[in-house]
Structure formats: C-alpha cells, structure tokens
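Reading through the structure tokens given below for one structure.
Missing here: one protein chain of the complex. Every other protein chain is in place.
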Amino acid sequence: MSRSGAGAYRLPKGGTVDRDAPISFELNGKRYRGYAGDTLASALLANGVRTIGRSFKFHRPRGVFACGVEETGALVQLHDGARGIPTARAPLVELTEGLRARSQAGWPSVNFDLGRVLDLFSPLWAAGFYNKTFIWPSWHTYEPVIRRLAGLGRVPPERDPDRYETGNLHCDVLIVGGGRAGLEAALEAGRAGARVVLVEQHHELGGEALWAQQAPEGMPLHESSASTASRLRTRLTAEGAAPQEWPASAASRLDAGRTAEVIPAQAWLARTMAQLRALPDVRILTRTTATGCYDHNVITLLERSPPSGSAGASARERYWIVRARRVVLATGAIEQPLIFANNDRPGIMLAGAARQYLRRYAVAFGSRPLIATNNDSAYLLAKDLREAGVRVLGIADTRREISDEVRALVRALSIELFTGCIPIDTRGPGSVRRVWLGELSQDASGITRKHAVDCDSLAVSGGFAPALQLYAQAGGKLIYDGTSGALIPATPGASSPAARRSAIDIVGMAASRVPIGPRISPVGKSSRKWVDFLHDVTVADIELALRENYTSVEHVKRYTTLGMAADQGKTSAAASLEIIARLRGVRAAELGHTTMRPPFVPVTLGAIAGRDVGERFAPQRLLPIHDWHVANGAVMHDFGEWRRPVVYLRPGETREQGMIREATAVRNAAGLFDGSPLGKIEVHGPDARDFLDRFYINDLSTLQPLRARYGLMLRESGAIFDDGTVVMLDANRFLVTTTSGNASRVAQWLEEWRQCEWPNLRVAIVPVTEQWATVSLAGPRARDILAKLESDIDLSGSAFPHLSMREGTLLGTPARIYRVSFTGELTYEINVPAKRAQTLWDALLAAGTPLGLQPLGLDALLLMRLEKGFLHVGTDTDGTTVPNDVGWGKVAASKRRDYIGKRSLRLPENLRADRLQLVGLTAEQGTSFVVGSHLRTADSTEVTDGWITSAGTSVASRAPIALAMLRAGRERIGSEVDLYDAGVLQGRARVVQPPFFDPTGARMNA
Amino acid sequence: MRMLGQALRGHSGWRPAWRDAQPKSGYDVVVIGGGGHGLATAYYLAKNHGIRNVAVLERGWIGGGNSGRNTQVCRSNYFHAASSSFYDHSLRLYEHLGAELNFNIMLSQRGLIQLAHSEHELEITRRWCNAVRMNNVDCEMLTPAQIQRLAAPIELNGRFPVVGGFMQRRAGISRHDAVVWGYARAASALGVDIVQNCEVTGFDIADGRVRGVRTSRGTIAADKVVMSVAGYSSHLAALAGLRLPITTMALQAMVTEPVKPILDVIVISASVHAYASQSDRGEIVMGAGADAYNSYAQRGGLPQQRATICAVLELFPSFSRLRLMRQWAGRVDITPDTSPLMGLTPIEGLFINCGWGTGGYKAIPAGGDTMAHTIATGVPHPLIAPFALDRFKRGALVDEGAAAGVAH
Amino acid sequence: MREAADIRIAAIERRSVWQIKTWLASHDEAARAMFEAQGLSRRVGETSAAFGGRALTLGPQEWLVVGEALRLEREPVAQDWIAVNVTDAFGMLEVQGASARELLSKGCGLDLHPRVFRVGQCARTRFAQLPIVLTCVGHADRFELLVARSYTRYLRDWLVDAATGCGEVA
Partner (left out) sequence: MLRIACPYCGERDEVEFTFGGTSHVARPSEEVDDATWAEYLFVRDNPVGAHFERWLHAYGCGRWFNVARDTLTHEILKVYLMGDPKPELSRT
C-alpha cells in the first residue's frame, strides 16, 4: 500500500482519480490531500480519517458508512460564512481545492464531545423519553438545553450569495438512473424516436457498471424481473409515447444484454454514450436527482452545478419540473446493513460502498478488513481487495447454503469463510478494533459459538432494497418481500394502479430481488444495535415502543423517530419491518410500511425557489408615469402589486407635513392625482344593461346616456364586494369602474357569471384598466386649469355636471372624462391612453402650477375622503359588511329585480338591529384616533362594540375625526363611546353623522 | 424518577400506554375518529361526566389523521370573541395538560408573531390585536425592531417589508403525537375502549334517532354517537343522510433537515402566506395553504410546495441553504367561514365535532371538553353555541378570514 | 446543455393592438360566417391574417389583432362582435436567438419544443407569474411577448436576469 501522496490508504494504482491533480482540503482545520476525482469521503478515507461526525442523539462517533445518498455517518458542515452548507454528505461532495469542512453535532469538538456523556446515559434516552419526563414544572424550563443539543448543521447567518434556477422540461420518457439499466432504456426509447430525458444523481454515468465491472461469469448476482425491455417498448408504443416504429432488433437487446458478450464496463459505457449522443432528442443530465414524483407524471429534479469554483456558473443548483408521458425507474438498489451490537462504529461500512471506494477512488477502507454478508454480492469486494493486495481476514456469511461458485471463488482467493456466522458485537474504542462472530443456530434465533476477529474495518452487506421511493410517491403500493428482505412492488408491472396512472416502469436492479440470509444478530444488547443510524434508533427503542402498545409501524416511527432523519430510512426501513414483525410475531408483509414522501433526497430551499426570491418573489406593477413620480419626490408604497405615491415630499418635510400641504392645496386650489390603477371595464352588447343590472344593488334600468351611477356590488353572501360607477355610453356600451384593488377580480367575476350562469346574454366584457391612464384633477381651480388645455369638451357645470361623463379629445388624443369626486372637490377624472399620460400630466402641471396646482398623493386623498365620509371599501368594510351597515340598506331593499347577493340580505343575521354600522366620530382637540382602536358603549354587555376604521385630523378644522363601525351605530348618533387601544381606555368620542366637511356637497357639485 | 428506575431495568417494566380493545356489542357513547378531538371527548366524558362505557373507533391508527400531522401551533388570539373565548379555554387546558395526563406534551409557549407588511395591514392587525385584548386574552403590538430581536433571521426589508405585527406570548407549539397518546392513555385508564382498525361504514337510525353504528368489525349499538372524523366528515355524514357545509382539501406542511436552534418563536405572515417554527429536534417546520381543490389524497402537490418555500425565503432569506427533508399533507375539513361545526345534528343522539380545517389542533382540549359536556347533558356547551350547524341558515357566520383577513 | 448563444431581448414600440370579442358561441353558424368574413381562426392558439394585422386566437370568443397603426373602428362593426383598441394596455417584448426557447422555458410550463410550438402559434400562459401572450413569429426562434403594460419593466428585468448563462444578451 502506498504511504505517500494523497493518503495512506490510497492504492498505488487503479481508480478514476487523477493522480496528477492533487488537491488540498481541510477537515476541522487540519489539512489533507486528495486527488481530482475524489469525493470528500474518499479523500478522508484515503487519509485514514475514521471519525467524521457525531450521531444525532447519543453523539456517538461516526465515519463514512456508504458511498451515496444513503450516507448516515459522514455528515459535515461545508465552507464558511454565507456559503456554508449544513449537513453535507461527504460521499456526495466532489473534492475541490481549498475545500473546508467541519464535523457536525460535536459539542464542543468531535474528538472530545461533551454531548457524548449522553451516550453514557443512553438507557435514559430511550424512545418516548421526552414524553415521560420534564413534565414538572413545565417543559419550557428544560427546553432551551435540550434544543441546544438537537439539530446538526448550522444556518449561515447571511443572505445566500449563490444563484438558483428553476426550469421546465417536457419529454415522452423520463429515465431516472444512469446505470446500465437506465442507459439501455434511454437507448431503446431514443431509437424509437421518443423525446428522452435521462437523469443520474452522480457526476458520472454508469451506475454500478461504472465500477463493478462484470460479475464473474456464471455467477447470478440478481434474480431479475422479466423482460423489462419488451414491457417498456410495448407500453411506449401503445400510448403513443414512441412516435416511430421500434426497430425490430432493439426488441431483445436489453434482456439479451444480460447473458450476451462480456465487455469491460468502461468500453461498454463509452460505446453506449456514443450511441446516445447520436440520437437527436435524448437529453442527459448528470449530478441530477429525481426528487419527487407528483400527480399526473410531474417529476421534480435537482441538478447541481459542477463545483467549478469559477464564479461563471449561472446557478449553483437548478430545480427542474418535468412533465413526462412515461417514467422509467432505473434507480438501482440501496445496500442494507446488518444489525448487531455496536454496528455503528467508524470503520464499519457497507460492502458495496467499500468496493466503490476501492475501484473508483483506489482507496482501501481498511488494511485488515473483515467482511460480513448475507448475500453473494460482498464476495466481489473480497476479490477486489485481494487483487488490490489487501489481506481480507475472512468472510462471514449468515447463510449456510452457499453456492459452489462462491465457494470456489473463496477458495481461489484463499480467504477464510465462516458460514452461518453473523457479527454479534464489536469493540473500539472509537473505530472498530475487534469483531465477535457468532455461529447462528439452525433457526437463527440464537448462537452456538462465538469467536473474535481483530481487524481494523468491517464491510457489511445485509441485502439490497430497490430504490422505489419515487414509485411509492406516485401511489405505487410496496410490500415486504421475505426473500430479499426488502420492499418491492405489491402488484408488479403494468397492473399496479401507480403504473397505470403514472405510467411508471421499473427496470434493472430496481426491479430485482437479491435473496438474503439472516441479517439480525439474535444476541447482544438491543440498546446497542442500531437500526436507524442517523437518528440513533436501536432495536431496544423498537422493543420499548411495542411494549407500550405503539405497535403500528406508524406509531413505531413516531415513538422512536425511526426513519425520520434526513436519510428518510433508506437503510433502516427494511430491517425495522423485520424486527417489528418478529417481535410482534406476525408476517412482515402484513405490517405495511410508513409513507414515502418527497423529496427522495433533501433539496436546497433556494433551488426550489429558484429566481422567485427577493424582488422577484412577487411581480410589481408600475404606473404609466412611474419614473416621473420617483423623480419628483414621491414616497412610493405598495398597494397590492402596485407601487403608488403616498406623498410628494419637499426637502425637509415630514410625511405628515407633506400630506397637509397637499390637502390644503387641493382645498384651496387644485391637486393632481395619478389614479391609473382604478379598474376600468367595458361591457358591450345588446344585453349589457340587463347583465350589469344583475350585479349592483342600484337600479341601472333608469340610467341615462353619459350619466354615471355610483353603485355597490355584492357577493352572493350579501357582503359588499366592490363599489364604483357605471356609465352608459349608449344602449350597447357601458363603462364600469372598480376599486383599484379589485380591478381584475371584478372582471373575472363578471366573466364567471356570463359564462357559467347566463351564457345566452349577448355581452362582451373587455377589461381596459391598463389601456387608460387615469389622472384626477381636483379642487376649486380644476375647471380653470383643464380649460387651458385644448379640447372639444364643454366643461361648464351645466353642460358637464357632477356624476356624468364625456368622451372627446384632449390635447389631440381621445379622452374619457368623468365628473366624480373622492375629495369632495370639483373633480375631473381624466382618462387618456396610457402612453399619453406623461404629456397630459405635464400639460396640466404647466397650466395649473401658476394657479396653485400640486401633485397629490394617496395620504392626502384618503384624508380628504375621510373628511367627506365617503366609503372606502376594504378599509371601512370587511368581508362581513352588508349594504345596510354602511347606509345603503334602503337602496338595496327597494330594487325590485333579483341581483347577486340580494336574497342573502334577508337572512336573519343580516336583519339584526344590533349589527355594526358606519358612523363618524369626533373628539376634543388633542385626542388622537387610532385606526384599529375598539369602542365600548356605556351600557354595553358585549366584549366590543366596534372599532375605528379610518382616522385623521381634519385639514379644514384641525379636529380629530374618524369613521367607525359601531354596534347599532346610527341609533347612537349624538351619544358617546369609550375608546380602547392596547387594552387601555384611551378616551371618549362623540358619535356623529358624517361628513365632517361640506355637508351639502356644494364644492364637488360646483 | 420512575424513568431512572426503568432505565436501570432496561425499560422492561413499561406497560402498554393504552389497551387495544376488542369492540363490545354496545356502548353508552361511541366516538368515531381516534384523532385528538375524539380521544379528548372520550377522556372528558369519563373524567368529567363519569361516562366510562365509551368506545373510540378509529379506522386506522390513533393520531393518523390531522392530529398527527399538523404544525402544532397553539394560540388563542382570534378576532371574534366567540372564537378567542373558546380557543383560550383550550390554551388554558393545554397549559395544565402535561401535568393532568402525566405525559409531557412538550408545550412550549414560545410566542407567536403575526406580521404586517403594509400600513393597511398594520391597521387591520391592530384592530385584531385589540379585539383579542378586549376579550382579556394576551396580545401585544410589536415594532419591526422588536420583531427583529425576537426572530433574528427575519428580513425586515424584503419585497414585502415588515412594518409591524403582533404577538401572543402564551401561544406556542406542543408535540402533536404526545397529545394524542396522552389522551388515549388517560382515557384508556378510565375505562374507555380504544378500537383501532375499525372503520365506521354506516349508521343505524330509526325514527330520527341514532341507535348504533356499523363498522368493519361488526355492528355496535349506542344511543349517542359523535363524529369527529375531520376530512371524512362529509363522507360519514352522508351515511347518516346529512349534507354538511364542508370541503375536504389537502393542507400541506413540510420540514427541513434539522439544524441548530435559529428561530425561537413562531412567525406567521398572511400576505406572504407562510408560517414557520423550529421544532425541538431542529427542523424548520413550514406550513402554508391547502391545494386549491377538493382532495382526499393526503398528499400535497407541487405548486403549493414551491409557493410555501418561496414565501419562507421571503421572510427568512438565510434559510436558502437549508434543505427540504419531507413534504406531506392532511385531509382538512373546511367550512365556509373556517370556523368549526360543533354540537347537535338533526338526528337525535348524533353529534358532530368537525370543521376544524386548518386550525383544530389547538382546539383539542376544549373541543373534547365541550363536546363531552354537550353529549352528557344533551345541551350545547355555551362556548360552542356559536358554532352550531344551523348558523349557516341564519347567516350567522363566524368568519375570521372575512373579519381579520386571516383564517386558521 | 446547449452552448452559449446570443439572445436578444428588445422592446417593440409603435405596434397597435386591438381586442376582438364576440358573444356568439363558436359553433354557431353566424359565428362561422363572421370568422370567415374577417379571416379569424377559431382554433385557440393559431394566428391568422386579419384586419391588416396578425390575429391571435386567444379563446373561443376572443382575439387580439396586432399590427401597424390598425384602425378597426373604421371597419363596419357587425352586430355580434366588437373591437376595442387596447394598444396602450400592453407592453411588447421580443426574444430572439438560438437560446430563446431555453430562456422562455424558464418562465412557463408550455412545451416549447420546435416540433410542438411552431411558427405562427400563440399561447396565453403564465410566465414569470404573469399572464402573457406568447407568439412564435419567426423561424429563427423569434418570439413576441405581450404583457400588461404595468408589468413590462418587471418582465423585461426578469428576462434579462434569466438570460444569465444563456450567452451574450443584447
């Protein structure tokens, strides 16, 4: 064994690492060397680093256990600072220059772990421990200490500097798994002309074939299911997923391959890749894991970018959403451990993993290894170790019956074989130093003899569990199979509901069963036999759960947390079923299994969100003259998706001062308000009037051309939905306005009724909110200012009165001008095509500034509408307010014909006299009304009698004013109510009838 | 110290937490549904009313419904007085439940912050907070700076800036499974039969009175039957000839891999549409909306998963590098006003306790207590009178969403 | 993944857009006559030449006509359909280049494979969370995006950002 270069356990030759490209990296501040092509795990193993992390509950030392996503021991915190990654699995971390990793869960350090004392007390920390203890005086007293011990990695403190993306894919066939089975399926489907996407979670294709080479001839490794290729082919063709004919020769290739020519894996891979590349519609994604299988064949993928180190990569990770007509699972199988006392020590590793480290990375996982298995696969490890010059201390096989081929192989290797033997205990300290092997009794329920083997490492193979998580996610039923000791499809093939619904095929190793012998040591302390390594769940925990009647597998899971760690039971589910079944004396197949759910492997949240973070979390809408507002001191706030000016600040002004200045300008001269988000809908057609009349509480049958009617629209429940005006242009054309927030909701509401309820009405609904910019010119000088602009519209009060509308031209462009008012002042609400908004705005300012015109923000606008007591739907009303609550009861009741919501107004609750009603409040100078304060009347027996919905200080009178919803409010006009905020009586208010300003409306009617 | 003794004896002395009973031919009261509500109802029937000849029939395993898959938020800061009174009764029962049941339900009253992202929302939030205060339940407004102190990883200046919020300090989380098991254990000890793998498939009803239930394990007679089957309420009610105003939907939740403590409070945002807390094991538990359509699949879809995660990252951008570990869903029973349906039905002797939708975990103790009272006396407990089935006919909805903008 | 290639994202100005709607059910005889007379396609997702512009069939009763300085008011407006000028309601962006389909597929779930979404096809869809109308207008991977005016800047910024990694952006 080479003692130089990148690690003492690195073999002098072999593997696919690049020995000419050494890489240095750190674990816990200590420097090590590896090679390009290494993973963090392989490089650490090469350097003989055994203890890498600490276990979750008992803080036991843990090392590399696997060579893939099922890793349970080698979990590290990667990188520092903002680029930190918690709980990285070392076998999946591609080694890069300068990589820094830290052990996790060690507190304060891996080698001296304070949490380790927990292990000494582990009998105390049995499953359900928390439920039985820490009850006095209360859990909260103990919680902070317990919490500190929990968790593995750390969340980086800063914002993530990396970029992520999401993408969409469509294909005829999605193949999950780039092993031999997957590549051959891709070739088949691609040759048939199908659009194919193949994904492989590792950075290299080939799966097991990449490193396993061919099995020695005549040695059947797996009992494979029937002709996967022909099944796949038939299905693809039948469902039209394969548009072209399948070449006749392809029919048997996949199956034939099993026995046909034996060529080296690398050569086979190169040939296959060349063939795949020649196909036009085959897309191959490496470093890409299929993580979720959702309804209707939608599959999610997580793609990792190569760890280039260069900042050029556009995204660290990418989350793909694939819509596939068929899915082929060529996901292989996950090797399972053996269960015996102290089976969790560093130095104990899955045999397949040990073999991968050997063949791919040229790393020996130990120098004096022992092998324990219950199936044929581990013998290949023995062979490879021997060929690499490592002395194998022996192979323990839990089976008694072992095939002649295997026996011949062992003989050829001259390795000692212990048949019918299982490891029963190990000793450290720390990493494994000694293994006791026990000879199993005939029925494997006890041992007849035991002996110790001093070794420095132990490879275990407890069988193979097909990786069918995605199949189960799609609704496929799995059942425990006694022969292979794993979960397999309950109804194999096309007849299963999942296969039918989701069109899933399972091929290759994922579809096969590897027969196994016993895997659980019948002796040894059950509290030291780990089942779920990541969550520290032992056989004793399962025993306890069952004893306490937590017998369903779901209860066992929740009581012990088995299978709930980040690996989601990839190496514990199968064995735990066998253990539960044995303890309960039932067949494991009767137990069912816990639900497998997405994701298959943990997925970075940032990747799932992709670019929909920060400013792109939600779209933003800009006003037609947004830039002008920003350039002119506007304070912009969000109102729904819109960015709108609340006030235009002058230097040194506060928001309040600006608001008062603007409102004063409007009351004295004029203001210019950008109301473009106001909802605008055209309703055309011979039945337009009839149609609209079904939505408003107001009678539209009497509406005259060019007149505007204010109206309220209800939900079918009777609650106020929206308010606005309806204008009749002519018998076939109506214009509807809505509140800004409801513009698209109202349009959609009208469409829903048109399409679903009244399809025979001849109406067309055209939302035009965005077509027209809306600029409100309000104030006593409004007419004078507008008159300065070139127009064909007569602005005189008699020709163009309040609540009417005119179409014409203004500054040479089409304009629709309304006389409606939200401030209580004479107002022209001018609509021009949006691209003309700036021209109009500039012209009005130029004309009006000399007369005192100022831009007007929402703050001042809303204050002035408060003075007028105008209803603001959504502020004064909520989802329970009906017309009578806000003074529209008579109108609503007097309309003869049916309209949406009408019937609900007669439900008893809506007729009660003690409902909340909209009133005004005034108070002494100095009182400040706070929106959201509650009211209590003197004689009240209620918890609350209402609340303030809008409040401010009148510009006109400087007095505090408010609108409120008050129980039986209209009856209480003239009385006083108490105000409460933060649970404290704040003062009193007088109940009044709004408005607070210009009660006759003379100003707006001017 | 029982724990220590048991530890030394290899935990061999622990007894079954509850008896797995064989169903008898008849009971005084049959409770359908072995979720939190059903088990608590049985417990309080036995404990408060001396009615011990009670069976809880569960089609699968107890706690396998929503009670065993929810995000554990317990609070009583409801807008409507009827609601906050009821839920505060529940929270008070929770506060002593661990001791009462001698089972640690891990109630952690770490506080819950409800965020406001605009001035308008802040006003609504204040109205809501004050409504809670008026009802003598704790609740206080917070400034952004206070929020940052309580929840360090929160981003105040995101796309949806945090302009304030309120907090109920007594709100918290507790361990859902423990609540179910604790009630089961205590009820069983008082003589209640807990029958798992027993699905109710029909009712015996004569002259407008319930006489018993038919089950996958035979017919069981009872003059009083209560349905507390959450998402299956419409289905079961139909077997009794009733149509309920309930829609069953898949409500989703998800967890990240466990990390060291980073978030000590529960944070909810209605307009960003997500909430998050950190469990004692370290996972960030995230919840949000339901998939938009009727579903009994007990499985969540993709759009809601993405929406929730985007929302959580909007609130906590530094969680970007955490990883999602598991995503699941429950069948929730949503009423038109998102308030529960509790009490009598038009069929004599048949009671309902459902409509808990997205928020009935916190209600388990009070739901059990008041239903037990209602069943024992035949008169709806005053706290649940507002939640009667006939409120819809009267138009007397108790709609948190409509009034406070946030349901749940 | 494809080699980096040029992507051009540009605003298109001075185009006029008209909305046509009818209340006739598309299977009506009258509707058929109307479609034929005006050159409108009734297949949702198709475009046709009409009113001197390109008519996009968005729904069974709905079209957008895109062209230069269209004046549909001048057309004799039949009884059963109406036309409304919505030129200012939209922003229009053009995405062009070899990576155009790859870029666009980041924003929406449409199948943009050249065999599936061909020249002359259009679709209203959800793109970058927004409702947009996407038209494939040229053989050389040229697409037009119509979006509500207020979202135009958001969409443009979105596209530019999404083009990171798609090659040279113009």
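Each chain carries a letter (A, B and C) given by its place in the written order, and its residues are counted from 1.
Convention: a contact is a pair of C-beta atoms (placed from the backbone, for glycine too) under 8 Å apart; a residue touches a chain by one contact, two chains touch by 3 or more.
Given the structure is predicted, the values throughout are model-derived calculations rather than measurements.
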item: Chains still shown that are in contact with the chain withheld from the display; value: A, B, C
item: From A:36, A:82 or A:298, residue that would touch the chain that is not displayed; value: A:298
item: Contact partner of the left-out chain, one of C:45, C:120 or C:138; value: C:45
item: Hidden partner chain, touching residue among A:33, A:323 or A:582; value: A:323
item: Sole residue of B:106, B:194, B:222 or B:246 that reaches the chain not shown, by the stated touch rule; value: B:246
item: Contacting the left-out chain in the complete assembly, out of A:757, A:792, A:842 or A:942; value: A:757
item: Chain A residues that touch the omitted chain in the full complex; value: 294-298, 321, 323, 475, 497, 501, 716-717, 748, 751-752, 755-757, 759, 898, 902-904, 906-908
item: Interface residues of chain B (partner: the chain not displayed); value: 232, 234-235, 243-248, 292-297, 301-303, 336, 392-395
item: Chain C residues touching the omitted chain (full complex); value: 44-45, 58-60, 62, 109-110, 123-126, 131
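Operating definition for what follows: only the chains that are shown with their structure count from here on.
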item: Inter-chain centre distance, chain A versus chain B - centres from mean C-alpha coordinates, in Å; value: 23
item: Residues of chain B whose C-beta touches two or more other chains; value: none
item: Chain A, residues touching no fewer than two other chains; value: 166, 321, 612, 616, 618
item: Residues of chain A that touch chain C when the two form their complex; value: 163, 165-170, 195, 313-315, 321, 323, 611-612, 616, 618-624, 642, 677, 682, 684-685, 759, 761-766, 768-773, 833-836
item: Residue ranges of chain C touching chain A (in the complex, touch as defined); value: 19, 21-23, 25, 61, 80-82, 84-90, 105-106, 108-111, 113, 116, 128-130, 148-154, 158, 161-162, 164-165
item: Residues of chain A that touch chain B when the two form their complex; value: 56, 84-87, 121, 123-124, 126, 129-136, 138-140, 143, 146-148, 150-160, 162, 164, 166, 292, 294-295, 298, 300, 321, 475, 527, 540, 543-544, 547-552, 554-555, 558-559, 561, 566, 568, 595, 597-599, 602-606, 608-609, 612-618, 637-639, 717-719, 874-875, 878-880, 904, 907-910, 930-934, 936, 942-944, 947-948, 980-983
